[in-house]
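The structure that follows is given in the form of structure tokens.
Up next, chain A:
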Amino acid sequence: MRRLGAFLLALIVLASLAAPWLAPYPEDAVDPLSSLLPPSPEHWFGTDQAGRDIFSRVLYGGQTSLLIAIAVLGSSALVGVALGMTAGYAGGWLRDVIMRVTDIFLAFPALLLSVALAVVLDPTVTTVIVAIAATWWPWYARLSMSVAASVSTRPYVDAARCLGVPAPLIVVRHVLPNSLTPVLVQLSLDAGGVILTAAALSYLGLGAQDPIAEWGLMVEQGQSLISTNWWVVTFPGLAIVLTAFAFNVLGEGLRNALDPRRTVIK
Partner candidate 1 sequence: MIEVSDLEVRYGTHVAASVPALTVRPGECVAIVGESGSGKSSTLMALLGLAEASGNVTICGVDVLRAGPRELRRLRGSKAALVMQSPQAALPPTTRLGAFMRRALKLHGVRASMEEAMRAVLLDPALLRRYPHEISGGQAQRFAIALAIALGAEVILADEPTSALDVTVQAEVIAVLQRLRAERDLAVLMVSHDLALVSTIADRIVVMKDGQVVGTLTHPYTRQELEAVFGAQG
Partner candidate 2 sequence: MRWHQGLLVGVVALTLSACAGGQVRGADRSPQPAADTTAPTAQTTQNAQTTPAAQANDKTFVYAPNLDVVTDWDPATSYSNEIIAMANIYESLTRYNAQTQKAEPKLATEWTASADGKEWTFKLREGVTFHTGKPLTAEVAKQAIERTIKLNGGAAYIWAPVKTIAAPDPLTLTFSLKYAAPLDLVASSGYASYIYDPDGVSPDGDKDGGSGPYTIDQWAKGKETELTLKAYDGYWGGWKPEQYRKVAFRVTEQVNTAWQLLQSGEVSFVPRLNPQLFQQASGTQGVQTASTPSFQNLLLLFNTEKLDPEVRQALQHAIDYDGLVAALKGAGVKASGLVPPGLLGHTPGKEPVYDMDKAHELLQKRGFGVDGTELELSLTYAQGDDDQKLLVTLLTSALKKVNVTVKAKPMQWSAQWDQGKKGGQDIFVMYWYPDYADAYSWFYNMFRTEKETSFNLSYLKDKEIDKLIAGLPALTAVDQVKAHEAYADLQRRILDEQAAAAVPYVQTYQRALGADVKGYVDNPAYPNVVFFYDVTSP
């Protein structure tokens, strides 16, 4: 199972990174006269309303989606784990404060907070990253907090405390390594979700804007042409499904390999 996921993902990452060479046309080559051509040998996926080659844009779109996924997961894991660690290790009132803030962000429907933020900052790819990260870090905070809390009760952590080792050092050397596995597993599981949310944001017109190639945006643009030019909306949609599926399969495989016993609710 895991091999399938890894293979699919490698394929997608390679195709996206190699977009500049693989793609037959530049990302934003506009050609109004050849707008909305059906799939053909020159245009494998056909062209969109502005006459741009959809196959090339799907490849470039891969770059955008992967960039968003990595940036969101990276930043939210960083913030989440840091907060989670301090909360888990420190305990007491600090833990409660952090947990309440996390609850507030958790209670906030992810898409709505992203939409609210995207409306505030003008719609660009960075906005999407900030908006989704703002709703994703609580998961990692809560996860790493529970792990840190259990790890910090282990005898060897108490022993280190008795030796007067400063708290931050204990956290970094002892608590952090043990908490990484569940967080890592969760990251791979969440990647699919991030891509879907980013696509939803762009679909609502609050994410990446023209002429940047972004799958959600391409679906939105092609949506009203579904009964006349089906290919404009179909291929970007399939790209989203395939990538999210690959991430999910890899995540599932990783979870079973690294962490067979823990079932983590996302």
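How these were chosen: all candidates are chains of the complex that A comes from, given by their letters.
We adopt the following convention: a contact is a pair of C-beta atoms (placed from the backbone, for glycine too) under 8 Å apart; a residue touches a chain by one contact, two chains touch by 3 or more; residues count from 1.
The model shown is predicted, which means the values in this text are computed figures rather than measured ones.
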Inset, instruction - Can you tell which one of 1 or 2 makes contact with chain A in this complex? - result: 2
Inset, instruction - Mind listing the chain A positions that touch candidate 2 in their complex? - result: 28, 30, 32-33, 35-36, 49-51, 119, 122-123, 205, 209-211, 221, 223-229
